[in-house]
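With one protein chain removed, the remaining protein chains of the complex are shown where they sit.
Chain IDs A, B and C follow the sequence of writing; residue 1 opens each chain.
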Amino acid sequence: MNLAVQIGGLALPNPVTVASGTFGYGVEYAQLLDLNQLGAVVVKGIRRDPVRGNPTPRLVEVTSGLINAIGLQGPGVDGFIRSYWPFLQQLKVPTIINIWGTSVEEYAEVARRLDALSGVGALELNVSCPNIKEGGAQFGTDPALLRQVVAACRAATRLPLITKLSPNVVSIVPYAQAAEAAGSDALSIMNSYPAMAIDVETRRPVLANVTGGLSGPCIKPIALKLVWEAAQAVRIPIIGMGGIQNTADALEFIMAGATAVAVGTANFYAPQTALQIIAGLRQFMRQENLADVRQLIGCARAGKGRAPEATVRHP
Amino acid sequence: MNLAVQIGGLALPNPVTVASGTFGYGVEYAQLLDLNQLGAVVVKGIRRDPVRGNPTPRLVEVTSGLINAIGLQGPGVDGFIRSYWPFLQQLKVPTIINIWGTSVEEYAEVARRLDALSGVGALELNVSCPNIKEGGAQFGTDPALLRQVVAACRAATRLPLITKLSPNVVSIVPYAQAAEAAGSDALSIMNSYPAMAIDVETRRPVLANVTGGLSGPCIKPIALKLVWEAAQAVRIPIIGMGGIQNTADALEFIMAGATAVAVGTANFYAPQTALQIIAGLRQFMRQENLADVRQLIGCARAGKGRAPEATVRHP
Amino acid sequence: MTRGGAARAPKQCAGQARTAPPPVCAPMVEQTAQIIANERDTGPYFRLRVRAPLIAPRVQPGQFVHVRILPLKHALLRRPFSVFQVAGDTLSLLYKTIGQGTEALARMRPGEELSLLGPLGHGFTVPRPDGEIPLLVAGGYGMAALYLLAQRSPRKGLVFVGGRQRADILCEAEFRALGWEVRVTTEDGSHGEKGVVTEPLRAELQRRAPGRKLFACGPTPMLRAVGRLAAEHGLPAELSLDQHMGCGIGVCLACVVPIKTAGGWEYQRTCTEGPVFDFRQIAWEAAE
Partner (left out) sequence: MTRGGAARAPKQCAGQARTAPPPVCAPMVEQTAQIIANERDTGPYFRLRVRAPLIAPRVQPGQFVHVRILPLKHALLRRPFSVFQVAGDTLSLLYKTIGQGTEALARMRPGEELSLLGPLGHGFTVPRPDGEIPLLVAGGYGMAALYLLAQRSPRKGLVFVGGRQRADILCEAEFRALGWEVRVTTEDGSHGEKGVVTEPLRAELQRRAPGRKLFACGPTPMLRAVGRLAAEHGLPAELSLDQHMGCGIGVCLACVVPIKTAGGWEYQRTCTEGPVFDFRQIAWEAAE
């Protein structure tokens, strides 16, 4: 039974990864689960310099989701390399490093510096953080800027590049195509969705940053639709994410056209989720008599899946 | 204690209305609740001719929400006037008629025909239905087209015009401003969000229409942020909606800047929601010693609310 | 489009002629209903009895209630269930656990509360004492919708019950106790005849068809087969359709089925114009 997939030159032992910012630098979860069972470890977004992040409250729970405005707190490239890389480097599964900047040049610089590290799996370009004013979202909602960022990183590294798209657009298609055209090897869809909450007792926005990014099961139907549309518009593979918390969720994304998936918010409340999904995929494939998980990619498109009659129970 | 608010020339006895498409033509709910207690009755979207709508399945339940692709089934203007208007006309509270078309001319024609009816409260222009290819969403995601539609309707009627905006945009601000500039008296924010679900047993999209609109508590944090932003960009009043199911939800929207709110999906599972919210608002105002509900509109903006210290318990 | 004629105040209309149903039917109420009993019947089937004094006395056979299962916090919609039995101010449901709603329901205990919306929909036409002999055809939980009809029918008849296996054959004894003849089929032959429920029905109709009327509730393929048999023998048949529902009261337009009209067909609502339709009205082709 084959679970391995390729994300633009990067081989993943299985299609289940984790979402940047929900898995720290991997080391924090090492006591709770065997990281080497994952498809890949994806670390919290880093930029060139250390980042203090936003004031608190940074996170608020909402119905079937949460809104965060962490503000990309992080140690910067040097801090990351010093504090976390020695641990990550010894893992058997690939590490994908999520990066961002406040200018095209900064993105390229971070890419260049990480290119020099040995053993990096891929770089994920976060052009869609809803919590950063300069940088972040602006690159993800302007196709021309997006193209520049991707092209500059492409020139700076030979590592596989994954562009993480913003959901906050009229149509994901031009962004997916811009990233592909500029040399991105894969796409991550989606980042959290701009949102807010108000505390009716204090009559103030709950988050110190006022707005933040909505994540968790509440956004899954939105994410799935974006993956579905992007998968039909580009040839590069997609890592699907947004509210995934069980095997059926992961299958929905794969059937919509994702080559791999990432577990995000669920790590916070159910740290075993990614491993449970890997086991669930195996069980599903056994039941369905599938030799290769890749047979499922995009199978929900007309003419690709099975006839509605041939239903079976899934795990 | 005053609960009355003005929506661009239309006086509502209280700020709690219902969302188009979730309340039929009012008559269906008449057995379950006293319609005359509402702020207004808002009816299902109608266009010039009868509309058959999409094939089934048209609706699927998802985590804390649902996705619908009804396809604006309806009796057309004549059918509406014949079958439903005599009942609606005798209500003591205003009726807001939600309209749509597949061309600028059709919007204007529907507006003109309804202008001839006596007793209509307002027209709500649905330029944001995610389930209609021509018409619907396209007018809501192109500011120039939006402006044309609103201007054409403005020329066709003296009834108050409420433009119902699409959430599926990079920023709501230019759309809110375009509607205002073209003569809209108010805004409704937001329509359902484009989304989808896949049935992993059949390996097919659940909805016959493939994609649909996500509604319910899962979208509330997105809707709230759009209301917050639009309220700071325009002077016309806003009817806030998206996942409202209790008094606290309604207060969040009002504090974010909405003058009125609409209860949508909650009508399906809890038909008393709107009336409970009206009672809840009264109780909140009593506890907080507020004489006028309008004191709360937009109070979560800096400098408008109270200091965080002065907290009290709300209902 | 929904059929017109209804700007007047809503009024009682269950059992009313099908020709011009108003958009609003039997006066429904929303009511909190306390669970009296909730016990396993066979296999995945449970029987639930609740106190619902505003609803129970007014239920017509084939009508349903739309149930809000309150512990199901992240699944919002109510679930529709036929009213199985009525006794004083209580009513019973017979339900199969198939998903998160029914499973959460099965975990609820006496004393806990549900919210019920009902009675909803157009039910079956109760046979007249001098009318056709009723033949009821049920698959699985379809039995639930037919029991009240049998009980209220002044004319006794036959019940055809089918299921995959023995555990799917419900309330056989109850129908016999009403004095009805019961014919059981199971697909695996573990109880009654081996086969599908429409086989003994076909045999019965071949023996003697005139003066019979069919009433059916069960999976769509079964309903279509019953419709075909009715057509072959020129008999009337009322079918109770199963559609996913949003509101249950006619506003969301999720539950529609294609119904023939003079000019072709239109969508009508299972929750309001249905769930019971004359088989000749259903435009099966349009549903494909």
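A few points about this structure:
In this text, a residue touches a chain if its C-beta (ideal position, glycine included) is under 8 Å from a C-beta of that chain, and two chains touch if they have at least 3 such contacts.
Everything numeric here is computed off the predicted structure, so don't read it as measured data.
Across A:Pro13, A:Gly183 or A:Pro271, the residue that sits in touch with the chain not pictured is A:Pro271. Between the chain not shown and the residues A:Asn36, A:Ser83, A:Gln232 or A:Gln283, the one that touches is A:Ser83. Of the listed residues A:Asn68, A:Thr95 or A:Thr247, the one in contact with the hidden chain in the full complex is A:Asn68. Touching the missing chain, out of A:Pro13, A:Pro50 or A:Gly183, is residue A:Pro50. Listed here are the chain C residues that touch the chain not shown: 71-74. Within chain A, the residues in touch with the undisplayed chain are 21-25, 27-32, 44, 50-53, 55-61, 63-66, 68, 70, 73-76, 79, 82-88, 216-217, 265, 267-272.
Rule of thumb we're sticking to: only the chains that are shown with their structure count from here on.
Nearest to the overall CA centre, using the mean of each chain's CA atoms, is chain B. Computed centre separation for the pair chain A/chain B is 33 angstrom, with centres defined by C-alpha atoms. Distance from the chain B centre to the chain C centre is 35 Å, each centre being the mean of its Cα atoms.
Multi-chain contact residues of chain A (touching two or more other chains) are listed as 63-64, 217.
Each of residues 74 in chain C touches at least two other chains.
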